[in-house]
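Of the protein chains in this complex, one is absent; all others appear in place.
First chain written, first letter: the chains are A, B and C, and each begins at residue 1.
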Amino acid sequence: MAVTVRLFAAARAAAGVSELVVSAGTLESVLADAVAAGPGLVTVLPQCSFLLNEVSVREKHSVVNDGDVVDVLPPFAGG
Amino acid sequence: MAVTVRLFAAARAAAGVSELVVSAGTLESVLADAVAAGPGLVTVLPQCSFLLNEVSVREKHSVVNDGDVVDVLPPFAGG
Amino acid sequence: MAEVGLVRVTTDVVTVSDMSAAVSSQTAGAVVTFSGDVRDNDHGRSVASLAYEAHPTAQQILEDVARQVADKYDVVAVAVAHRHGPIAIGEAALVAAVSAKHRTQAFEACMELVDEVKAQIPIWKHQIFTDGTDEWVNCA
Partner (left out) sequence: MAEVGLVRVTTDVVTVSDMSAAVSSQTAGAVVTFSGDVRDNDHGRSVASLAYEAHPTAQQILEDVARQVADKYDVVAVAVAHRHGPIAIGEAALVAAVSAKHRTQAFEACMELVDEVKAQIPIWKHQIFTDGTDEWVNCA
């Protein structure tokens, strides 16, 4: 099971991969694990917003369970 | 020579003709002559603006000479 | 200085595509267009047909208005056309386009272009209603 972290745009470019698999825990622990796996993320993460199973999540202590998907979204630039 | 009065849109419809030829004088006398020739104009004229040789003219006592052209313009409705 | 791309008082069909093409530019990131289309009803009355009549100075005045708007705003190009003669329901009477580096200028300039054309252009609209009556618009 575990947690899937999907990386988009500048976050993917910084990590060098589009997906990481990390352990369940909190949003904070998931992101820490992601940075450990893709150290380039450290400069991009402070600008990013996050989705938990495609719903916006802001609280770092939000629980992330096995099977959940966390999306890392850099600042949008549509239009 | 004399003065040509060109009637547009609702003014033409009211007079039943698109042009009248009247005597030189002032804008006021020219318009009075136009109403005499096309009585239907009497209801439209108060809403109209006027051009003298294609330049806007507002003063009723402006001199209109032989050879001049006076245009009678009902309210615009472009667009 | 902004370009005045295409300004036309014409009996031909006028389209937003033509205006848009007339203002297109590699430097413009935003294009805003307006189309004022002829409707089949006016103030609740059913319109059978209509026609616009243009004064001989209409082309010159349309050019003056386009120039004024092009000079006032930070835009790349403006274009505008007004049709006269009979127009079928659903077709455009007035079309305009403005290109600019940024969208706010394009929107504002296009709005003002349309407002000023409607206020200044010596053109009249004659509507024939389905009940057989007719009207010169704005003429009580």
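The rule is short, and it goes like this: contacts are C-beta pairs under 8 Å (C-beta built on N, C-alpha and C of every residue); 3 or more make two chains touch, one makes a residue touch a chain.
A quick note: this is a predicted structure, and the numbers were derived from the prediction, not measured.
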**OP:** Name every displayed chain that the left-out chain is in contact with.
**Re:** A, C
Subject >> Interface with the undisplayed chain - residues on subunit C >> reply: 16-17, 20, 24, 26-41, 89-90, 103, 106-107, 110-111, 114
Subject >> Where the unshown chain meets subunit A, residue by residue >> reply: 8-10, 13, 44, 47, 51, 54, 71, 73-79
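By definition in this document, only the chains that are shown with their structure count from here on.
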**OP:** Provide the C-alpha centroid distance between subunit A and subunit C, rounded to the nearest whole angstrom.
**Re:** 50
Original post:
So, what's the distance in Å between the C-alpha centres of subunit C and subunit B?
Top reply: 27
Subject >> Mean-CA-position distance for subunit B and subunit A (Å) >> reply: 76
Original post:
Using the touch rule from the top of the page, what residues of subunit A touch 2 or more other chains?
Top reply: none
Original post:
Of all residues in subunit C, which are in touch with two or more distinct other chains?
Top reply: none
